[in-house]
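Dropping the structure in here first, questions after.
Here the complex is missing one protein chain, while the rest keep their positions.
Chains here go by letter, A and B, matching the order in which they are written, and residues are numbered from 1 within each.
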Amino acid sequence: MQVSEKNQVERIAELEQRLAEAEETLEAIRQGDVDAVVINGPTGEQVYALEGPDHPYRILVEEMHQGTVTLDPDGLVLYCNRQFAAMVQTPVESVIGSQIHQYLTQDDAAAFSALIAAAAGGHSQGELNLLAGNDQLVPVLLSLNKLEVSGIQNLCAVITDLTEARRNEAIVKEEQLSRLILEQTAEPVIVIDARGKILRAGEAARRLAGSNVLFQDFGVAFPIFDQDGPVTVSRLVSDVRSQNALRSVEVNMSTREGRAYALLLSASPLWSPGRELLGCVLTLTDITGRKRAEEALARQAEQLAQSNSDLRQFAYSASHDLQEPLRHLAIYTELLQQRYAGKLDPEADQFIERTIDAAHRMERLLRDLLAYTHAADAPQGDAASVDANSVLAKVLATFEQHIAKENAVITSGPLPVLCVHEVHLSQLFQNLISNSFKYHGNAPLKLHIWADGADDGTWRLSVEDNGIGIDGRYHQQVFGLFKRLHGSSRYTGNGIGLAICQKIVQRYGGKIWVESTSGEGSIFRFTLPGKESAHAKA
Amino acid sequence: MTEGAQPDRLSLLLVEDSPADVYLVREAMRREGLRVHWDIADDGEWAIRMIDEVDSNASTPCPDVMLLDLNVPRCTGDEVLERIRRSPRLAHTPVVIMTSSESLDDRDRLMKLGATEYFRKPSNLREFMKLGRLVREVHERSVPLK
Partner (left out) sequence: MGQQDHDLRLYVAGTGAKSLRAIQIITRLCETELFGRYQLEIVDVYRHPARAVEDQIVAIPTLIKRAPGAIKRLVGDLSQEARVRTGLGLAA
């Protein structure tokens, strides 16, 4: 009886307790001291809130992208949503009831306190770092609001994760930099992926293509081709793969609007760390202008060559075909002279004489013209190095008799090695020395030949005589074709020697001129390329 | 060997198209005192036809000397010269080439083709008249062969 009594007593105590609790529950509900009741519904336990239809807002709070916590004024976390718990890498249940300071470093705690103080005015906002469960720092924007509900002051914080934004910022900064570079470069620059889609194109590239080419296929936006045909993306990519880069390959482009360009294509590959081709960076340098200029120049040179050839042919024809009738003219006039000299009136003889002279002179002119036409023709091969000293010696040898007869004194300084054809140098010396002999004054001829060099490898040769000199007014004229300053009664010659000299000198890119005063001798000077001169050409 | 049609006359075949030069050549022979029987062809084709005739007809007389201007119409002087040297009857006949060209290459080439003498047509009378003496000498040199 005692045991069952004991049991009964215990049982009663237990029942009393449970009753008390049940009554308490009912009382609490009746008094409105509860937030919600839990009821076993058709789909399981359901919670019915007793304060207002907050369901949608609850969902919002729970599901929203930002983290949110409700804190008491001392920083105790009364509530947090899933997002916040994820931010700090801690289970929700552990976050609720913990101190917010758990998730702040010392520095950030100070910042947080400052924010709370600032929230006294209703709202405050600031950036700080949260310390996540894995000891990582998460940059966040904290937005604090004072929350008064039923007389109780709490704080509501909305926390926005700035990690993404920060990263994007960095990317955006980098993006901005590379975009700036891309835009500013004067060369068309294009970035394509491995399949040829244009990912980036600078301003210059867009202008070249004539449209906004972003995300277009490279082959479509830039229809380029070389001598092997169209340069397709696959060809380009495989070339870049095999050669690791393309440097200044000449290509042509023909746009849909019919514009043609000549371009230099360079391509560099973009490799992933795993050696996979991500894409290429291409530059297309517009050389159309340059090419056109080159072509125009080539055409001009061709025309010039043709023109020269025509002239030469003409000159040759003229002199050659004119010679025949001239010959007859001369001979028949002589026949006239022979048969009728003295048999016609007195002047007739003179007329005939003059006709014969004229014919002979014309013959010489034609011969000289022919000589002038061919004056600077190149013998076979390129200009070799010639020792001017030996050439001068050979030429002087042909004047031996003249030198002896006139008691001429000819001296020379050391002459350089020149990059010209020997026959041309020979002709130059020949003509100038011959002139010196022809136009020497009363005193015996004194001739001095020397050379001085310039920095760029050209040489200036000088032939100085003590002859009759040339007045300044005629310094240019003397080099003209068939130009003479003296009547043929005083000095013979056709006036072609200096013209030939000029033609020869010009052929080597040099100049020839005279320094002289009437009655005081002359110095003829001309420039020619030396052995290592930049002007040296064949 | 056949002789000229008239024994005391030199038989000359002149291939020349310029009448002015023809006159001068005749004048040159005249001044040299040569009495000439002239056969004149004014183009290369005609000259060759004349040679053909000589070859095909034994009774046609051969010229003693031939004067050949290089610059005649139709066939070139080279071709005529070649034809001459191919001819059985004229293979050894002296041929004097006349030309206004100054080219040395021409001279070499023509001597190789069988020319006997090379005369450059001068532009003064005295020199031209020397042709007469040249023809006489060339003929006299060739006579022992006949």
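Basically, contacts are C-beta pairs under 8 Å (C-beta built on N, C-alpha and C of every residue); 3 or more make two chains touch, one makes a residue touch a chain.
Nothing here was measured: the structure is a model prediction, and the numbers come from that model.
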Partners of the unshown chain among those that are drawn: A
If the hidden chain were put back, which of A:Arg58, A:Arg167 or A:Lys405 would touch it? A:Arg58
If I consider the whole complex, including the chain that's not displayed, which of A:Glu21, A:Glu174, A:Glu250 or A:Glu406 touches that chain? A:Glu21
Thinking of the whole complex, not just what is shown, which of A:Val9, A:Val34 or A:Ala245 touches the missing chain? A:Val34
Absent-chain interface residues of subunit A come out as 17, 21, 24-25, 27-29, 31, 33-40, 44-47, 49, 51, 58, 61-62, 70, 72, 76, 78-79, 92-93, 96-97, 149-150, 152, 154
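The working rule: only the chains that are shown with their structure count from here on.
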Please report how many Å separate the Cα centroid of subunit A from that of subunit B, as a whole number. 74
Report the residues of subunit B in contact with subunit A in the complex, numbered from low to high. 18, 20-21, 24, 27, 100, 121-125, 128
Please give the residue numbers of subunit A that touch subunit B in the complex, ascending. 323-324, 326-328, 330-332, 334-335, 338, 359-360, 363
